[in-house]
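Step one of this worksheet: look at the structure below.
Only one protein chain is missing; all other protein chains are in place.
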Amino acid sequence: MRYAMVIDTLKCVGCSDCVVACQTENDVPLGYCRDWIVETVNGTYPTVNLELKSERCNHCDNAPCVRCCPTGASYVADGGNIMVTPDECIGCGACIQSCPYDARYQHPDGWVDKCTFCNHRLEKGQLPACVSVCPTKCMYFGDLDNPNSEVSQLLKTRKHKTLAPEAGTKPHVFYLI
Amino acid sequence: MQEELFTSGRHIPNIDPYLQIWHWPISVYLFLGGLAAGILFFAALFYLMGKEKEYPTVVKNATIIVPIALTLGLLALLYDLTHKIYFWQLYTNFRIESPMSWGAWVLLAVTPLSFLWVFSYYSVLFPKLENKFQLLTKFKFLKSFEVYLKENRKYMAYALIPLTLILGVYTGILLSAFNARPLWNNAILGPLFLVSGLSTGAATIILMAKTSAEKHLFSKIDVGLVIIELALIAHMIMGYYAGSQVQLEAMQLLVAGDFTVMFFGFVVILGLIVPLIIEVIELMGFKVPVSIPAILILIGGLVFRFVMVEAGQLTRFLY
Partner (left out) sequence: MTTSRRKFIKISALGLGGVAATTSAINMFGANSYLDNLVKQDLTKNFKRTATYCEVCFWKCAAWTHTNEKGEIKKIIGNDDDPHCYGRLCPRGTGGVGMYNDEDRLKTPLIRTTINGEQTFREATWEEALDLIASKVNNIKENNGPESIALLKHGSPGKHLEQLFKAWGSDTFAEPAYAQCRGGRETGFATTFGSWIGSPEPTDIRDTNCLVLIGSHFGENMHNSPVQEMSDAIDKGATIITVDPRLSTAASKSKHWLAIKPGTDIALMLAWMNVLIEEGLYDKEYVEKYGLGFDKLKDHVKTFTPEWAYGITTIKPEDIRKTAREMGKAAPAVIIHPGRHVSWYGDDAQRERAMAMLNGLLGSWGRRGGFYFKESIKVPSYPLPKFPTPKWGWKEIGAKYPLAQMGLTFEVIKASIPNPENKYPVKAWFVSGVNLPKSIPNKKLLEEAMDNLEFMVVVDTMPMDVTGYADVVLPECTYLERYDHIRSANNREPSIALRMPAVAPKYDSKPAWWIAKQIGERTGVGNYFPYNDFKEVIEWQLKKMGTSLEEMEKIGVKNFPRKSRPLFLRDNENYEFGTQSGKIEFYSQELKDLGFDPMPVYTKHPEPPQGFYRLNYGRAPMHTFSRTANNPNLHELKKENDLWVNPKVARIMDIKQGQRVWLRNQDGVNSVFSIKVRVTERIRWDSVYMVHGFGHDNKKLSRAYGKGINDTQLISSVMVDPIMGGTGMRGNFVEILTENPNTNTEI
C-alpha cells in the first residue's frame, strides 16, 4: 500500500473548496491551512496560460521532515503517510525548516500540523475530505502499489509532474499537466 | 510576464510570510553553544597538554562561562519551543538522522561535564565563596567529590575534546541539514560554525586572560581561526554561486540584498577583518588593547548567527 494523490491541473478551477473542506473536516483553526491554491500565469495577452493547483504536504518517500525530527513525533505511517503525533512533538520547528514545500505550520496549541491525507478517513474507507468535495473531481486518491488503481492508471497514461523534484524528496502528490 | 500567487490558503497571516518560526533565541543558542564548545575545547586541550599552570585562564577561569552559557543556551532553546511541556520527549528518543536530536544529547553530555569541570576547580576558583558558605567543609561528600573529579580530570578532558568538537560542528549542521533552506544547505556550515565557535571561545579567553602570555597566545590562535573562517566564508559564497537557482537567490540575500549590510558590515568587516588586522598589528608588537578585537569577534559571531538564522528562513524552494 502506498497512498498517492493525483491532481489534474487541466480541470482544477482553483475554487478552494478543498481548502475549506479540509478546514471543517480537520478542525484546522481559522488563520491556518493544510492545503492551499497556487495560480500561475504565463504569457502575454491574449496568448496567456493559466495553471491552478491545489497544494499540500506531498507525503514524500524521502521525507526530510521525518528524518530531522528529534523525537519521532513525525513518522511514516502505514501507506507512506507522513504523520505527526501531537503529544510527542516539542514544537522545535525542525520539520518546518526541512520541508521544501512549506507544508507544515505551527498549530496555535504548539505542535506542528499538516495534511494527514485524512488518515482518519482512509481508515474508514473514505476518501480524503478535499478529494471528496472537489467539484471538478480533479483530485484522485489511491494506492500506487496497485497497478490497476485509478492513480496508477492516470500516472501511466497522462503527462505529470511533481513539485520541486530537485529537492529530492520524492513527492507523492502528482500533478497531471 | 510570469505571475505566481496564492489564490487562497497560504497568504494568511499565520503561515506566509510567517514561516520564520525560529526567532532570536535560536541564534543566541547557537552562539552560546559555539562559544561554550570553543572554551571547553581549549580548556580540555590545554589541560591534556599539561599547560594548566601556564595558562590558568584557559583551563580554569574561562570555563566558568561554559555552564552558564550552556544553561542560558538551553533556556533559549526551550523558550523557542512551542510545545514545551513535551520537552522531555527529546530524551526518550535518539534519532540518528536528526541534528536536533544529536544536539540535545551532546548538550546532555557536555553541560553536566562542564559543571563537573568547573566544580573540580571549586576550591581554587571560588575561595571566597567557600570561606563564606563552607560548603565543602560542611558536606564532606562534596569535598571528596571534588577530589574525585580532580583525579579524573584527564578522563573528562578526553571525553570533552570530541564532544565539544561535535557540539561546535552541530551548531552549523543544525542549519545545514535542511536542504529545504538553500542558504543553509551547504557542507561548509558545520566547519564554519565550529571555527567561528572556537574563535569566539578564544576571544572570550583573551578577554578574561590575566597574563599577557595567555592573551598573546590566543591572539595568535585567533588570527589563525579568523583566517580559516574568512576562507570558509569565501568558499561558502562560491558554493552558492556555483549552485542552483534557489541557491543563487539565497546568495543574493547576503551579497546584494536585505542582509548585505549586516553580513558584510558587521560579520565580515567589523567581526573578522578589522579584528584580524588589529590582532596582527598587536602581534607585530604595537600597543593595542586586545580586548577591542575580542569584543568585535564576539559581536561578529553573534550577528553572524542572527544573519544566518533569519536570512536562511527566507530562502525557499518554491515561491
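Note that the chains are named A and B in the order they appear, and that numbering of residues resets to 1 at the start of each chain.
Methods note: contacts are C-beta pairs under 8 Å (C-beta built on N, C-alpha and C of every residue); 3 or more make two chains touch, one makes a residue touch a chain.
Here the structure is a predicted model, which is why all the values come from computation and not from measurement.
Peer 1: Among A:Val38, A:Cys57, A:Cys92 or A:Cys134, which one touches the chain that has been omitted from the display?
Peer 2: Missing-chain contact among the listed residues: A:Cys134.
Peer 1: Given the contact definition stated above, which residue among A:Gly43, A:Pro108 or A:Gly168 touches the chain not shown here?
Peer 2: From the options A:Gly43, A:Pro108 or A:Gly168, the contact with the absent chain belongs to A:Gly43.
Peer 1: Please pick, from A:Thr71, A:Gln97 or A:Ser149, the residue that touches the omitted chain in the full complex.
Peer 2: Spelled out, the listed residue whose C-beta touches the missing chain is A:Ser149.
Peer 1: For subunit B, which residues reach the chain that was dropped from this view?
Peer 2: Spelled out for subunit B, the touching residues are 1, 3, 5, 7-9, 12.
Peer 1: Which subunit A residues touch the hidden chain?
Peer 2: 1, 10-11, 13-17, 19-21, 23-27, 30-31, 41, 43-46, 48-52, 75, 77-79, 83-88, 116, 119-120, 122-127, 132-138, 140-143, 146, 149-150, 153-154, 157-158
Convention: only the chains that are shown with their structure count from here on.
Peer 1: If you average the CA atoms of subunit A and of subunit B, how many Å lie between those two points?
Peer 2: Here subunit A and subunit B have centroids separated by 37 Å.
Peer 1: Taking the complex as given, what residues does subunit A use to touch subunit B?
Peer 2: Residues in contact with subunit B: 14, 16, 19, 31-33, 35-44, 52, 64, 67-73, 86-94, 96-102, 105-106, 108-111, 163-164, 166-168.
Peer 1: In the complex formed with subunit A, which residues of subunit B make contact?
Peer 2: Contact set of subunit B toward subunit A: 1-10, 12-16, 19, 21-22, 80-84, 86-87, 89-90, 92-93, 95, 97-101, 103-104, 177-181, 244, 313, 316-319.
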